[in-house]
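With one protein chain held back, the other chains of the complex are shown just where they sit.
Take a look at subunit A:
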Amino acid sequence: MQFMLLFSRQGKLRLQKWYVPLCDKEKKKITRELVQTVLARKPKMCSFLEWRDLKIVYKRYASLYFCCAIEDQDNELITLEIIHRYVELLDKYFGSVCELDIIFNFEKAYFILDEFLLGGEAQETSKKNVLKAIEQADLLQEVSWSQIWSLSPLVFSRTRPAEPRHEYFTVPVY
């Protein structure tokens, strides 16, 4: 995958993940053009289109368009599944996700995406594992916040999580 864009029906960008190096101006230009092209598509049209030398796979979920640009050798149908998997992850995390969740918690949407895809490829095919990793990272975040006033490295090293903590969370939840 070269990049993924999430945008609303009005064309407002909600998330952009680029896996190829491009300057800001290029990114803006591509985003603008692509958003225009996808929004112009009628509802009955298929989810794939050719744009420049890329294949674009897009799907609309409620008011959000999820749009991926893949290369020639990539499988369009499985990309649709990847998009769907990402939406499922968001849904599980936020509990019935809607566009507002992604607007107000965009950084979390990024974190989830970064646990699912890396360098444009899926790194984890189990929904459970992705969500588990996010959960634990979130906990780590809370821990470090509570330490915010303590700048003593000794204190911090005591609470720095080690492997045992990881095992603790593998106990099944009832």
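By our rule, a contact is a pair of C-beta atoms (placed from the backbone, for glycine too) under 8 Å apart; a residue touches a chain by one contact, two chains touch by 3 or more; residues count from 1.
The rule is short, and it goes like this: contacts and distances are computed from a predicted model.
The listed options are "Tubulin delta chain", "AP-1 complex subunit gamma", "Ubiquinone biosynthesis protein" or "Multifunctional methyltransferase subunit TRM112-like protein", and the UniProt record of the chain not shown names that protein "AP-1 complex subunit gamma". The hidden chain makes contact, of the residues A:38, A:64 or A:82, with A:82. Take subunit A: the residues that touch the chain left off the picture are 13-16, 18-19, 21-24, 28, 42, 44-50, 73, 75-78, 80-82, 85, 103-104, 106-107, 110-111, 114-115, 118-119, 121-129, 133, 136-137, 140-141, 143-145, 147-148, 153, 156, 160-163, 166.
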